[in-house]
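All protein chains of the complex are present and in place, except for one that has been dropped.
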Amino acid sequence: MTDSVLSFQAVSKNFSGLRVVDEVSFDVARGSRTALIGPNGAGKTTVFNLISGVYPIDDGKILLDGVDITRLPDRERINMGISRSFQNIRLMPHLSAIENVMLGQHARARKLGSLLFPLGWLPGNRWASEAADALAQAGLGTYPGEVVANLPYGVQKRIEVVRAMMSDPKVLMLDEPAAGLNEKETGELQLLLEGASRRGVTLLVVEHDMQFVRSLCDHVVVLNFGKKIFEGPSSEVHRDPGVLEAYLGSEAVGDAA
Amino acid sequence: MLILQQLISGLMIGGIYVMVAVAFTLTIGMLNFLNFTIPALFMLSGMVAWGLTTVGVHWALALLGGVATATFASLIVERFTYRYMRVRYGDATEHALPLVSSLGFLIIFEHLVLVILGSDPQRFPTPFTSADFHIGKLIIGIPQLVSLVLALVIVWGLSIMLKRTRVGRALRSIAENPDAATLMGVSVNYIVPIVFVITGLMAGIAGMLFTLNYADINAYMGDNVAAKAIAGMVIGGLGNIWGAIAGGLIVGLTEVMAIHFFGADIVKIPIWGLLLLILLVRPSGLFGHTAIGKGKF
Partner (left out) sequence: MSGYWTGIVAILCFNIVVAYSVFLPAAAGQLNLGAAGFVAIGAYTSGYLSTDVGLAMWLTIPIAALATGAVAFLISFPMLRTRGVYMVLATLAFAEIVQGIYINLEIFGAAAGYPVAAFAELDIIAPITIVVILFVVFLMATRFGLSMRAVHDDERVASLFGVNTRMTKVAAFTLGGVIAGIGGAIWAHQFNYVEIQHFNILLSTFVLLYVLIGGTQTPYGPLVGAVFFTLLPEFLRVSNEWRFVIFGVIIVLMMVVRPEGLVTRTLVERFYGLFWRRGRTAVADR
């Protein structure tokens, strides 16, 4: 068994009697780039919500680096090394781009001194520089002081990714990071994520854009109606009959055949 | 016996609180905003009615004039507050915008009345002061009893309207999900003012009944009622009309009992204390509330 950084073990979750996640188990290998795919409503975002601690699980276990984080409050999970972006943009609308990115640093800035350090008064300080550099490297360097609510969709989407990366995570979970991005933006996003992967960050990505998934990810987990129906290399996913049936008629798998 | 008499007084005044509490709860449930103008509408109804009698208008017409003024004022509030609420489920301070506007209108109406009609308390020339009937040693004022019954009938009628009529259904669909309602063809710009009209009517009629029964009116009467009506709304559960009925009556009883046992100075504490307790321990009220604001996850 390869070294698994994230282990999702027989996890189930009900919402008002509806079984949204049904005894799903999968492992994410350290340093891998894993995609979590499936038709709409399959439970992918719920899996993310369970891993990051938004909802408690009803059954099963979640292990991060061997440590059981199942009961850990959401606030602590980022300390353990889990960071994420969101399907619908969840940036702080009244904060600027750089401030949103600096929020990603919060988990690393726990000492009282860091908490009371006047970030806003010393433009060259290390936190602001780090955040500004991160934005610049992602190709978003022209926007730091701008309030994010005023920024275009594609820019906001990528700022969210930068924010998530700022906590120096072990596992970076991205929920449809390429949704709504044009080709150029998708390319830049891919470069950004490949860079993170090379630095040792494990990627777990929910995506519908199959081309993006195929070029970025080496491993795929497929969900349908809350159950896992496939887990394996991305080169094989489009041949699996179960997956084909789930996506039957959909363009996504059709163009792979 | 004295206790029973107090209970009856409590129910009587409670009937008036019920109507104002329902006005509050309707606005919160339907439109997700705490309309602080309502107590001012209550006051406007009474004070304008009194003002009209001083220029020779017959008391019945004056009362109707008061109610009409309150309703009209409510529509002005709609025009300048709710219509501009562009963000429906905004963050903490964005939520406050219509509330702030309604506070602005409260200030405007209260001080306009102070300027035009003065700050002295007045007596409304009601023809009904001593009509009452007796059950054993209990005295029950007829106008108060009529008010209580009238209040309950109006509120009951309102809940029927919400359940059975097309307008009512449209209102409830807007409360559930305004965007979906618009997609389904509900004309929000036409329906929402109806809530304000109902609010104005209820507050206005409550003011009218208060004036008829208790005759002592002044520019600050709205402030007195506000606390009790809000407490009634919270006790009954925000957005819950039948709850507001129970809540209003409970508050009326609490008020009268508190004054009887502890004196008038202390009455604020049990009423607000009860409200605070409910908010902290059982915020959905005794009878449960309708969902206010939708989650984002």
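To keep things simple, chains are lettered A and B as they appear, and every chain counts its residues starting from 1.
Rule of thumb we're sticking to: a residue touches a chain if its C-beta (ideal position, glycine included) is under 8 Å from a C-beta of that chain, and two chains touch if they have at least 3 such contacts.
Just so it is clear, the structure is predicted and the values come from calculations on it, not from any experiment.
Touching the missing chain, out of B:Leu4, B:Ala60, B:Ala180 or B:Ile266, is residue B:Ile266. For the options A:Val5, A:Leu36, A:Ala107 or A:Val243, the residue in contact with the chain missing from this view is A:Ala107. Residue B:Ile108 is the one among B:Leu7, B:Ile108 or B:Leu152 that touches the chain not shown.
Those residues of chain B that touch the chain absent from the view are 28, 33-34, 80-81, 84, 91-101, 103-112, 114-115, 223, 227, 230, 234, 238, 265-269, 272-273, 275-276, 279-280, 283, 292-293, 296-297. Of the residues in chain A, those that touch the hidden partner chain are 52-54, 74-79, 83-84, 86, 90, 92-96, 98-99, 102-104, 106-107, 109-110, 114-121, 123, 127-129, 132, 136, 141-147, 163, 167.
We take it that only the chains that are shown with their structure count from here on.
One simple way to say how far apart two chains are is to compare their mean CA positions; for chain A and chain B this gives 49 Å.
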